[in-house]
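Here the complex is missing a single protein chain, while all its other protein chains stay put.
Chain lettering (A, B and C) follows the sequence in which the chains are written, and residue indices restart at 1 in each chain.
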Amino acid sequence: MLRVGIVGASGYAGNELLRLLAGHAHVEVTYISSRSLAGKPVSDQYPNWRGCDKWVYKPHDPLAMAEQCDVVFTAVPHGAAMEIAPKIMSRGGKFIDIGTDFRFRDCSVYQEWYRLKHTQPELSKEAAYGLPELFREQVAKARIVGNPGCYPTGAMLALAPLVKNGIAPQQGIVITSMSGVSGAGVTPKPMNHFPNCTENAQAYGTATHRHTPEIEQGLSELAGAPVRLVFTPHLIPMSRGILTTAVCPNIGAKWSTAALTQLYKDFYADEPFMVVLDEDTLPQTKAVTASNYCHVSVRYDARTGCAIAQSVIDNLVKGAAGQAIQNMNIMFGLEETTGLLAPGLMP
Amino acid sequence: MLRVGIVGASGYAGNELLRLLAGHAHVEVTYISSRSLAGKPVSDQYPNWRGCDKWVYKPHDPLAMAEQCDVVFTAVPHGAAMEIAPKIMSRGGKFIDIGTDFRFRDCSVYQEWYRLKHTQPELSKEAAYGLPELFREQVAKARIVGNPGCYPTGAMLALAPLVKNGIAPQQGIVITSMSGVSGAGVTPKPMNHFPNCTENAQAYGTATHRHTPEIEQGLSELAGAPVRLVFTPHLIPMSRGILTTAVCPNIGAKWSTAALTQLYKDFYADEPFMVVLDEDTLPQTKAVTASNYCHVSVRYDARTGCAIAQSVIDNLVKGAAGQAIQNMNIMFGLEETTGLLAPGLMP
Amino acid sequence: MLRVGIVGASGYAGNELLRLLAGHAHVEVTYISSRSLAGKPVSDQYPNWRGCDKWVYKPHDPLAMAEQCDVVFTAVPHGAAMEIAPKIMSRGGKFIDIGTDFRFRDCSVYQEWYRLKHTQPELSKEAAYGLPELFREQVAKARIVGNPGCYPTGAMLALAPLVKNGIAPQQGIVITSMSGVSGAGVTPKPMNHFPNCTENAQAYGTATHRHTPEIEQGLSELAGAPVRLVFTPHLIPMSRGILTTAVCPNIGAKWSTAALTQLYKDFYADEPFMVVLDEDTLPQTKAVTASNYCHVSVRYDARTGCAIAQSVIDNLVKGAAGQAIQNMNIMFGLEETTGLLAPGLMP
Partner (left out) sequence: MLRVGIVGASGYAGNELLRLLAGHAHVEVTYISSRSLAGKPVSDQYPNWRGCDKWVYKPHDPLAMAEQCDVVFTAVPHGAAMEIAPKIMSRGGKFIDIGTDFRFRDCSVYQEWYRLKHTQPELSKEAAYGLPELFREQVAKARIVGNPGCYPTGAMLALAPLVKNGIAPQQGIVITSMSGVSGAGVTPKPMNHFPNCTENAQAYGTATHRHTPEIEQGLSELAGAPVRLVFTPHLIPMSRGILTTAVCPNIGAKWSTAALTQLYKDFYADEPFMVVLDEDTLPQTKAVTASNYCHVSVRYDARTGCAIAQSVIDNLVKGAAGQAIQNMNIMFGLEETTGLLAPGLMP
C-alpha cells in the first residue's frame, strides 16, 4: 500500500482527491492537512463524509508528512507548494502539485504571469508536466510532477492531434472555454454567489487568464515551435465541468471531418481515458461528470478551411484530482487506471 | 459471480443500476433489455458510457433472461413487472422489482391507487418490501422483492424510530417532500422541460400522490396499527435528491432534541447506510448525491410538542437502484454494502 | 410626484424597490443610501443598471432623507430601522420598514426571538402590519408600516380563508416552505455559495426560524385566538420564489376541494394580486417571478379530513419590495396596483 498525503485537503481539489483515493485499491491516505481546519473532521467541511469518522484534518507539517507518506499531493494557492516540495523530496517522497508552482519549465514565464518569485527554479526545471496522454514518459521517470491546470488539460487534449501532427498553425488558434463554478474555489465571493451565478453566463479573464501561457507551453512543446493563441474562459451556471471549443484556422483544403476524426482516433487509440466521438456526436460535460474521462470531437469546416476541436472534462477530476492520481499511478508503476474507471454520472 | 439482468435499462433507474453494478465485485451483468432501444449500445442513450462498447440493449425476452440470470431487476412502468416475475422465478431466478407492482401485500390497495388489476396476487403477498433497515429479515428470505418508492424510502427512514417506538400518533403525521426532476423519468414532458423547471418550485400530486398508501402501509406495519397521513410532494430544480420533512404532532412534553437524536442514533446504530446527524446539523441532498446513504435529523419543537424529522436520499440510488442492489446483496448472502460504499459527490 | 427614499438600497430588497419604483408613474426616487457603497453608482453593485448613470448611493443620513422624501423605505438588518423611523417621522415623512423591526405589536415577542431590546415600543404598537389583503384598513391609516416577512406573506395568504372563517384549528397547522437563495441575502456565505446550492435542497432553521412567531401573530389576529403552528423553511436551488404548503388538520368531513376552492375565490374576489387556482391546477413559483402576484390553491384530503393550501410568491416582490410599494400606494391614496401589474416572467 502506498502511503499518501494531501496538503490543502479542505479545498475542492483536495477533497476530490480524498474521494477518489478512498476507492483506490493500493493506497492508504495517511496524512491530510488543512491550516484553517486542523483538528476538525473532514465531514464538518464536506457533509458527504458524515458518518465516516475516519478523516480528520491534521496541522500543516511537511516534515511529518515526509515521514508518513510515500507521495504527497499539494492543492494549495500558488507560492505555497514551492516551499513544501523540497521538504517532502528530501526524505525521498514523491511530489505532485495540483497547483501552479511546478507547471512551467521556464520560471520566468511563471514569474511574469503569477507575479511571484519562484524559489525552486531547479525543481521547476526537473518537474514533469503531468498530462500523461502527451507526456507520459516524463511522468514515469519523475520525482516531482506539476499537475496541469483544468483549462489547459481540456484545451491541449482537444488540440494535440492537430498540433503534434503539424496541421495547426503556430499563430491563430482561438480557444474558448466554459467552466463550472467549482473552478472558482471553495471560498464564497460575489462571483460565485448563487444568486449571481444561477441563470448567468459570465465572461472573466478575457485576454489575461493565467492558463494562457500554460497552454502555449504545452502546445509549443508538441509543435516543436512557439505557439501563440487566444484563450477566453467563461463561468457558467453549473458546479463541475469544462467544455472547450478550439478553432484552428487554415488547415488546408484536403481535410474532412471523417479524416480528422480518424486522425484523432489513431492518436488516442491506446489512451484509456480518451474517447474520440464519432462524426454524429458532440461532447457534453455531463457525460464525464465525476469521472476521469475526456471526450473530444473534431469537425472540418469546409467553408473556411478551419478545424474545430471540442473537449469536455470534469474540472475537478481529469482537470485536477483524477489526473493527479493518474500521474501517481504512473510514477509508482501501478496500473494507470487504478481507482479511476468509474463512468460519468448521468443524469 | 452472480449473473444479473436488468429489464428497462434505458430508464434512469435502470441505467443507475448499470452504473453501480459495473463497480460491484461479485456481479456480472449478463442481460440488459430495452424494448425501444434493442440492438443499440447503451452509450447512444447515456453518453457517459461512450468509449465503453460493452453494454448493448437486448430485446425484451424474459425466458432468455431466466436462463442467463440468477437475479433480474425490473425498472418498468407499473403493470409490466407482474407479467415478467413468474417467468423469471419459474426457472429459479430471484426477482427485484424497482417499480410498484410488488410493493403492496394487499393487492386491493394497489388496484385502488393504480387503477389496474393485479394478476399476481400470490406473488404480491409473498414479496418482501425491500427496505432493509426496517424489513431486513423478510428480504433475506425472499425470492421476490418489491423495492420501495423513492419518497417512501425517505419518509419511512425519517419516521421509523418515532413510529416503531410508539411515539408518533396514528393520525396527524404530515410529510412534505421535494424531489429532483429525474424522479419524473427520462421522457421529455412539459413538466420536466428545462425552461419550465429551472428557477421553479412546482407543486404536484397534492392529496393524490400514489406513494401515500405505500408510506402508510410501511408505517402501519411498524406501528402495528393503521396509520393515516398527509403526503405532499414537490418538484424542485435539481436532477437528483429528495428531502423529506415529516412532522409528528403531539408526541408529549417529555422529549428534547437531544433525547430524540439519541433515540435515532440507537435505532440506526448498526445500519451501514444511515447517518443520524447531530443536533447542530441539518440534512442537505447534495451530501448524499450518487450515494446509497440516507442522512436523518430530528428536532423537538417544545412550543408545539411536535417532532420534526428530516431525511435526504438520492432518489436514484437509495431511492431506487442502490437500494435494489442492497436487497440483492442481502438475498444472496453477500456483504450488504458491496458496491455501495462510495460517498456522496460534492460539490 | 411622491418623493421616495430607500435606506439599504444595496441589498436585494432595496435594489428590487429601485427596479419597481423606476417604473412607477407617480414616484420620484430622491434619495437612496448605502453605508458601504456611498458615492458609488448602483451599477457597480447591480450591473443591470449599467448604462443608467442616474442612480448613485448616497451616505446614510436620515435627517437629509426626512427633508427630501415623503416616504422612506428601510431594507436593513434588524435593529437598524427602529433608530431611523423616529427621525423620518418627526418631519412628517411616512415610514415603511421591509425588515423586522415593526412587524410585532407586542415588542416582547420581538425581543424574545430577535434577542434585541426594542427602543421604539410605541411606534411598534402604532405600526400597521403591511399585508394589504388582510389588513388593508390599518395600512390605509398608518404613518408607519412593518412590511411582512417573505415566508409569512406566503403562509398567511395561503391560510387566511381557512383561519378567518374558523375552519382551521388553533393547534396543529403544519407549514412547510421552500425558498430561493436570494432570501439569504446579497452577502456571500457558504450556505449560498453556488457549488453548495446548485443541485441541493437544504434544511435550515427547523423549529427555530424567526418567521414562526410572525405567522402566528397574523393568524392569531385573524382567528381571534392564539394560533400555534410548526413552520419549516428550506433552501432550494433557485434565485427567487417561495412555495408554501400548509396543512390544516381536522377541518371536518363536510368539505370538498370544490367547496374550499370556492371559499378561497370568494375570500379573495376583490384582490388584484391574488389568483386562486382552479381545481385542476397547482401553483409553481415561476409563474409569479418578478411579479407582485400570489397564486394559491387548496385541496381537501378526504382520507384524513385535512385541507392542504399552497401558495407561491416572488420573495423579493410580493415578499418584500412589491408589497412595500403596494402599501405605499394605499397609504398615499394612489391606485393600489400602480407600478405593480407586470405579469410573471416565463420561461
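The definition used in the following text is that contacts are C-beta pairs under 8 Å (C-beta built on N, C-alpha and C of every residue); 3 or more make two chains touch, one makes a residue touch a chain.
Computed from a predicted structure; not experimentally measured.
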{"item": "Residue among A:78, A:211 or A:240 that touches the chain left out of view", "value": "A:240"}
{"item": "Selected residue (touches chain absent from view) among A:41, A:86 or A:172", "value": "A:172"}
{"item": "Contacting the left-out chain in the complete assembly, out of B:147, B:176 or B:198", "value": "B:198"}
{"item": "Contacting the left-out chain in the complete assembly, out of A:28, A:137 or A:199", "value": "A:199"}
{"item": "Option from C:70, C:133 or C:199 whose C-beta touches the chain left out", "value": "C:199"}
{"item": "Absent chain, residues of subunit A that touch it", "value": "171-172, 174, 176, 178, 180, 195-196, 198-204, 206-207, 212, 228-230, 232, 234, 236-241, 243, 245, 247, 249, 257, 282-286, 289, 297, 299-301, 303-304, 306, 308, 310, 312, 347"}
{"item": "For subunit C, the residues touching the chain missing from this view", "value": "12, 15, 19, 22-23, 46-52, 182, 186, 198-199, 239-240, 274-275, 277, 281, 284, 286-291, 293, 295, 342-347"}
{"item": "Contact set of subunit B toward the excluded chain (per top definition)", "value": "12, 180-182, 186, 188-190, 192-199, 237-239"}
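To be clear about the criterion, only the chains that are shown with their structure count from here on.
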{"item": "Closest chain to the centre of mass proxy, which here is the mean CA position", "value": "B"}
{"item": "Rounded Å distance between subunit A and subunit B, as computed from the means of their C-alpha atoms", "value": "36"}
{"item": "Distance from the mean Cα position of subunit C to that of subunit A, given in whole angstrom", "value": "46"}
{"item": "Residues within subunit B bordering two or more other chains", "value": "198-199, 239-240, 284, 286, 289, 347"}
